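Since the structure comes first, as structure tokens, the remarks are kept for the end.
Excluded from the complex is one protein chain; the other protein chains are retained at their positions.
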Amino acid sequence: MDLWSLYYLMKKSRQFEAAITQLWEQGLISAEMHLGTGEEAIIAGVVSHLVPGDAMAVDHRGSAPFLMRGVDPISMLKELLGFEDGLCGGMGGHMHLLSKEHLAASSGIVGAGGPTAVGFALAAQHLRPGTIAVAFFGEGAMNQGMLLESINMASVWSLPVLFVCKDDDWSITTESKTLTGGELGERVRGLGVRYVESDGMDVEAVRKSAGEAIERARAGKGPSFLHTRCVHLEGHLLGFSLLRIIRNPLKELPKIAVPLTRSFLRLGGGSLRDRLAGMRIVLSRIMDTIYDGRQQAHNDPVLRARNALQQDTARLQELDRLIEQEISAALEAALVGVAQ
Amino acid sequence: MDLWSLYYLMKKSRQFEAAITQLWEQGLISAEMHLGTGEEAIIAGVVSHLVPGDAMAVDHRGSAPFLMRGVDPISMLKELLGFEDGLCGGMGGHMHLLSKEHLAASSGIVGAGGPTAVGFALAAQHLRPGTIAVAFFGEGAMNQGMLLESINMASVWSLPVLFVCKDDDWSITTESKTLTGGELGERVRGLGVRYVESDGMDVEAVRKSAGEAIERARAGKGPSFLHTRCVHLEGHLLGFSLLRIIRNPLKELPKIAVPLTRSFLRLGGGSLRDRLAGMRIVLSRIMDTIYDGRQQAHNDPVLRARNALQQDTARLQELDRLIEQEISAALEAALVGVAQ
Amino acid sequence: MKKMYFTEAIDDAIGQAMRNDHRVVLFGEDVPLLRRNLLVRFGPHRVMGTPISESAFLGAGVAAAMAGLRPIVELYMVDFIGVAMDALLNHAAKLETFSGGKWTAPLVVRAPCGGGYGDGGQHEQSLWGWLAHIPGLTVLVPSTPADAGSLMLAALEHDGPVIFLEHKLLSESFLEFLGSGGRRTVTYDIPETGVHGPVPKKWAALPLGKAALRREGGDLTLVSVGVGVHRALEAAKILESEGIKASVLDLRTVSPLDKTALYESVGKTGNLLVVDEDYEGFGLSGELAAVVMEAGIAFNFARVCTQSTIPYARSREDQILPNVERICTAAINLLH
Partner (left out) sequence: MKKMYFTEAIDDAIGQAMRNDHRVVLFGEDVPLLRRNLLVRFGPHRVMGTPISESAFLGAGVAAAMAGLRPIVELYMVDFIGVAMDALLNHAAKLETFSGGKWTAPLVVRAPCGGGYGDGGQHEQSLWGWLAHIPGLTVLVPSTPADAGSLMLAALEHDGPVIFLEHKLLSESFLEFLGSGGRRTVTYDIPETGVHGPVPKKWAALPLGKAALRREGGDLTLVSVGVGVHRALEAAKILESEGIKASVLDLRTVSPLDKTALYESVGKTGNLLVVDEDYEGFGLSGELAAVVMEAGIAFNFARVCTQSTIPYARSREDQILPNVERICTAAINLLH
């Protein structure tokens, strides 16, 4: 598969999630909404290898992998809107997208993708030799026991699994390295699984390393763990507080700063040193958000691929136009009958 | 502490568990009974470093560490007998020995010692600086998520914990390496914790490496993981089926062999190859039990220490006599009023 | 008529299912030795040992079922579900609803449960009412070898997740494995007709949610599952000698409940006495009271359940777990 097709997958996903964002801002999606915006290269690089019979376990960021896996965008949008003719009859929702046809399952429980991929792979071994299972999760999930247990199980049962860690440095408002000991590579090898790293902003790099790992798995050579880095351009979820502060400080900062200062100065409690140490932590989370990759265009894998394709501007613009049409058509189709 | 004192601790524990075995055989202990017989060098080498305020989380093999930590043998025997004046009023029993005074807690849940030690160490950091927490567990527990999570937490919170893995190769009837991927050392370092190995049959060796690790912990230099090997001379628990077969094949083997053969030959099921593969697994568990260390005297840490002390036979015999007296006195005291 | 032991019957039914359906696989800790008779018949691809990683292998069981297998996942004891509850609570139980009815997980979780042999409160829990609280789980608790085998078959034919609880006092082989086999000096109060009894030549699935009336009597209805059924039957005999005629209803399935059978019997006797080895509060006994009330049936209610953490001391344990004496007293108080 060439860069054009990979770009198509990624750009389509980005466009799709732009549509989701619209629905969310209009209040048509009621609660939490986590996007894959920023991790498209990882998803495309892996999912583009999957064939019928392969299975996929995803975390709370389901829309990108489901779309790229071929799940109908209209039925997904209808699901997010809670319609009876949605992908899951409006019963599952964005953290619980499920497609039996694609053997694709989401879960909002951090780390649950590990056991799920192991079970999918076990069934593959028994019923569909040559097929595999992929698990997508974040680096924060690497401290969840059931995921660590699963990596070990995939190793000792020599299962056809590809564990894909989408490392964005963050678990919501926590910088994961501050609470993760050792090196992920050593951790994974210490659980008996082959470990590879790849640049999660570079779709062709991901596709290459994923391809090797998946070939091994199909050939019965056991599981691999692919560690990739990315940034989530929209933060943890839509309306993410830390990003709101930075994008609209005049409006958001006082809401936080006033009670914070009052509490900082409140009688009774820790020493000034303790209080300052606490204040430093709160501020660093905000500062690190300002300066972290989320704000920087060169961390956008879709733009990166686009730049690589600039030589043929005409084809590029045509492709973008097609994708926009495709998605806005899907959006319209999904919204039929909704009073705007 | 010299070898004599360490030998005293170990021999006393061995004698104590001989008394427990008696009670169990007499049916005065109703259900499961796991002993520490064979791991005395590990326990003595570690526990001999503990001071008041130090805490201890142990697994289903509580009697040895509790005794060596200084818990009254009479109250422990009474607990195992289910008496109201037992250590826990007869309510906890052998897998749930608890002594608040010694900050010592047992649990029958494999891996639970991890979180417990982490919590003990956190309290130590806050309330008793300079004190530490120890966790004893088997190698089988190293696949239990909560223990892996705990090793990481001890690392990132830099807690004063010593994780002690008593590796006897077995989890009940399972040979742990067949289901454990990678190397424990790499696994532990990959969770951010210092890893040391020590000969679990050699009490002085264990005492030395435990001493260094505990010093570091007391000094605020963070956790260590001590990997030691041992054999459980009595097998997983008293009346362990695999050992029964070997010790009394004429009586035990038929009980197993007859239904096994019948099922092996039964119509319908796997191919002969599958069946043979299955049979090979069952037989290997029995064979490996025959040939594994459990049967070999040189794997007995108490004997080993005893040999090293042979030069002073008189003192040795005197010490043994004292220990025997001590324990049989405890046994009598515990059994007061029980119709034999 | 052919007779079998309780666990023997379960394994025999599993053997029949494995023979007829290659999708049935079996895994859990020590399963290769505990189910060695199945291992040497079906081979290591269908009977697998797992590491001590309940949350991984139970979760894997759910997904394997989603992807076409019919796994039986064994827990060493139901108490150990604590570390793996997420797989049931948030995944197995919710899949069918979340998928809009399009996807189910035909998983069977087999776990020894129950007390009465002195293993202490962390290894003798029942938890069937606790598990039944979660919509989407089927919970089975057989009390005889015949029911055990037939319900296991029903579990394997069911398209959703099923928790199959095997009471340890009925499992000859498990008690012997836990050490009783190593000595002759210890005995437990084991219900004979529960541990060994007649079984069909060929196993056929029992319908789920169908209770069995073990004994008919007009004065009150004793409702229970598992070992409790046998305690209730024993109590009923004694009560009879005191002129009290008791029906004994064996629910067999905790969830879904056989309300019809319940209404019918309590409707006749007007007195409901629940015998439940699971914890008393917020569980099976309360649910039975509520269900009968909702049906507008007038009745008196009492329960004999496990009211606290189970003590280690055998004597105290025997007092905490529902015993014949407590059942008789409660029955007499209920009627007078």
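Structural remarks
The letters A, B and C name the chains in turn, as written, and every chain counts its residues from 1.
Just so it is clear, contacts are C-beta pairs under 8 Å (C-beta built on N, C-alpha and C of every residue); 3 or more make two chains touch, one makes a residue touch a chain.
All of these numbers come straight from a predicted model, not from anything done at the bench.
Touching the missing chain, out of B:F16, B:F66, B:F120 or B:F225, is residue B:F120. Of the candidate positions C:A132, C:L178, C:V225 or C:L239, contact with the hidden chain is made by C:A132.
Within the full complex, the residue among A:G38, A:P65 or A:G93 touching the omitted chain is A:G93. Not every partner is drawn; the one left out touches subunit A at residues 24-27, 29-33, 79, 82-84, 88, 90-96, 107-111, 140-141, 143-146, 171-174, 176, 178-180, 237-242, 244, 256, 259-260, 262-264, 266, 268-271, 273-275, 277-279, 281-282, 285. Although one chain is hidden here, its contacts on subunit B can still be listed: residues 55, 57, 86-92, 96, 98, 100, 103, 105, 107, 109, 112, 114-120, 122-124, 126-127, 145-146, 149-150, 152-153, 156-157.
Residues 55, 79-83, 85-90, 93-94, 97-98, 120-122, 129-130, 132-136, 255, 279, 281-291, 293-294, 300-303, 307-309, 311-312 of subunit C touch the missing chain (whole complex, contact as defined above).
Assume only the chains that are shown with their structure count from here on.
Averaged C-alpha coordinates give centres for subunit A and subunit C that are 41 Å from one another. For the pair subunit B and subunit C, the distance between C-alpha centroids works out to 33 Å. Here the spacing of subunit A and subunit B, counted between their Cα centres, is 43 Å. Multi-chain contact residues of subunit A (touching two or more other chains) are listed as 145-146, 149, 152, 156.
Contact with two or more other chains is made by residues 45, 50-51, 53, 55-56 of subunit C.
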